[in-house]
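Here you go, one structure.
Note that one protein chain of the assembly has been removed; the remaining protein chains are unaltered in position.
Per-chain numbering from 1; labels A, B and C assigned in written order.
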């Protein structure tokens, strides 16, 4: 995690940021019934109460315990319950079991949040300024919480969207306006480019270091593929023709029996999709959502194009209108040249996932504001559909 | 389901019984946090809210809809959510998915209960007396609810007892006194005996018809095997010697890695067990609890004895002090001679389970009062441990 | 295993029997290609070469090693490879792995058979007469080999019958004549009857001891259900109506997607079945074959009848024309009153399987001659189809 040497001067900004970001997680969960906090329909989707506890555990474990003298742990058993994948920090709950735990209760977890937030306030008050390693960990904790805010949104959608009653998350949820420009390809010439994070401010370790890449001539689409365009693929039998698909993608099609993106339902010949406002008619102009890497690639193959690489995406980002969907790239998630894993538990953050996943670039309507940047490297497995993921074409 | 011809005269009794039994289910759930109503840690354990909804659905589906003219269904989707195994009555939720459903909420389900109870009251008010088929269905519905009351208790125990925080169900839960008589064997001579339900009152279809059996001489223990006695089996290496076990039992031992009954934990050389009042020191005088058929048989083999057959149990029941644990018998769950499945959905109640399960006799401290009788035939699979199940020896 | 006290006088008879039975196993395998000896398409079906090795291992392990002084084991690793379920006798190969072992080769195993047969001859030559325990073990070994002879036939049928080329076992295989009598019900009156083995000669431990049972009036069919009759059940939608089935049977129908007995294929509107002579037109007059307990029960339910209990079958056996199919009974496989497991490895023979299986009575066209008797208790799991199993009705 890189941070600038000026950060330590901005303790007050960080305090303010801490309050805002922590409150936002609570805000996201406000429309939920208590029962919605508890369930885990598939292993990838965590119960919302777990997200609330786990992000709090991060601040307790990495800030308060090591740096706030005299700190009393809220409940020593919570380390066991809310650790996720940090092998360094004690035993962890097997991931698929999270949905079996009715306790700690939602009220317990909100108390845990309040307690840790109060202690963090005392901690801020005590410090004239935050030293470099503390500020870095704090920034990391806040970015970590923002990542879980997006997961809260996607996991809540999965939980409610797979309930036979299709309950809305928010009846009056406001969707981003979807106006559809004509699709045009933007050209870039061959040459040596630089990618990776530079400058001041926070970034994740996987964005470093800045390095040169050679790119051949390429073209990249000015906008994402729309629902209307994706529907043409479905209607042309795209899910029935193995030739468009990776071998593993075709196995996925046959096993899952899917014939459309996640949340799409054809009801009496009308395409509907489950949204945060409940089941709605499909918005044909909106960018296609909830497709996995196999679907994104199959669509691109069918169009005679391909997905951009992450380097192509990054150097063209300033000319793209990004932020609607996480955009699958054709790049596998691998370390940048010179990547070094940091020591200790925070070093487990990114590096150990660098195999068998694909890079996604941009951000989505579910991302927390200010969380992303053009060097940001998101990553998911090729079969994952439950994130807000879309398709940008290249050739 | 056999009922006496006098039942239809006792509409008022049934009304009263309806109110008491329905209230008792709510009473059982009173100590729960809302989160506890939702989870399903294993397929056999249903979320408490599902039990509350399913028992209500029974009255709506089999009484109100067919017999109460003008009845308005509470929510037409609930049939899909709360049907269990009744194939006759529409699509059913796949059993293992119950724990993924955060909605209907607990509040919704209590509303559903209130609505159906009010409608049942109107229905009672309208009828001068209940006709025979209605009274029979009502009795069945109430016995069905009592069965789910026991499941509520065993499932809640499983949910809380498999939480790493070991939350108690009720801090001041009162346990039945456990005084330990010396074990003696009661002798019965060979001859023709009669078993099966007779007389007036309710019984399940699987208890009929009354029929003759020939029994050789046998002896049956006057009390159940205690925790102390079972502990001797453990300490003698009972779980390490395949010779005591059925082949499938031995596979279960190796796969499950169990070395003691469910809920037992050896903590710093002290045997503890999870109870409704939380984690407690093992009561050595109490009858052993939560053993499966494999364990019961292995224990009996080790003692050079056997489990009683269900016929032996029934004809000696009057001389036994039964009611503490469901008692595994050596009898497979099969139809009695002349057993006839009733027509329609209620006919699915028992007959279709008559393969690959073992009969248990008696009742347990978790059974609802007045629910059992000496002809009652309970049944579970040989590997099931989560019911309140114990061991009575015979030879 | 009960044997008469006269057996020890008949050493010469046993020698002769040994040669005949051992040769018959080789005779069964004569039509096989070497490749056919090796494969294991499902866990229940063992490779033929394994059967040949395992039956030989029995004589080596239980006769030659303990009783023939100076005996040199053929290969000490064979105990590991050819032990089946005898936990007493060292580690065993996990059952599903048998089909992965290309060695010992078929030639090695035939050498092993020759070696053990020669040693057995030397052993016979040395003894003037066989002592009681040795004669008993020898009888057991021969009956064990006959059981595996039937398994050889059923497993070979499975291996070749699940090959897309449908190779015949024997082009000129001769089928038993199938003449169809009219079905009549034979009546028996209520009363006390005796069942279980009595008299001289060999029997398995599970047939003992002879004991009394009380039976109500019953009727039993004079012949088995034919293919034509079973086809009527199929054509009446028998596999589509859950009401005929056990709950577990209905799960099996839905999971397996079966709509007919094993080996039936509907090819251009013609019902064919795979037989030892290859794919043939279905013989409508032959007794239905390769149905499991679920199918047998569903058929009987559809006819408004039931399967006989094993006691009913046994006391009527003399008036039945049995021997064409193993006949599913409605009795679970449980110990007879007074059943005692013998000490040591032979005690593992039967007792430990007495849970979750159903009794079959009679014998089949695949059974070795002279192997069965009317007290014989065969047993398989309710879902098994690959044995030669049929249906006899009762009421």
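Please note the rule applied: a contact is a pair of C-beta atoms (placed from the backbone, for glycine too) under 8 Å apart; a residue touches a chain by one contact, two chains touch by 3 or more.
Given the structure is predicted, the values throughout are model-derived calculations rather than measurements.
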| item | value |
| --- | --- |
| Neighbouring displayed chains - absent chain, whole complex | A, C |
| From C:23, C:77, C:319 or C:369, residue that would touch the chain that is not displayed | C:77 |
| Among C:12, C:34 or C:240, residue touching the chain not depicted | C:34 |
| Sole residue of C:99, C:196, C:287 or C:390 that reaches the chain not shown, by the stated touch rule | C:99 |
| Hidden partner chain, residues of chain A it touches | 85, 87-88, 190, 192, 211-214, 216, 242-243, 245-250, 293-294, 297, 306, 330-332, 334-335, 337-338, 352-356, 358, 382 |
| For chain C, the residues touching the chain missing from this view | 33-41, 49, 77, 80-81, 93, 97, 99-106, 159-160, 162-165, 167 |
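Throughout what follows, only the chains that are shown with their structure count from here on.
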| item | value |
| --- | --- |
| Chain-level touch network, classified as line, ring, star, complete or other | line |
| Chain A onto chain B, rotation angle from CA fit, given as a multiple of 5 degrees | 180 |
| Chain located farthest away, centre of chain B as origin (C-alpha) | A |
| Gap in Å, rounded to a whole number, between the CA centres of chain C and chain B | 37 |
| Whole-Å gap separating chain A and chain C, where each centre is the average of the chain's CA atoms | 59 |
| Shared-contact residues (touching 2 or more other chains) in chain A | none |
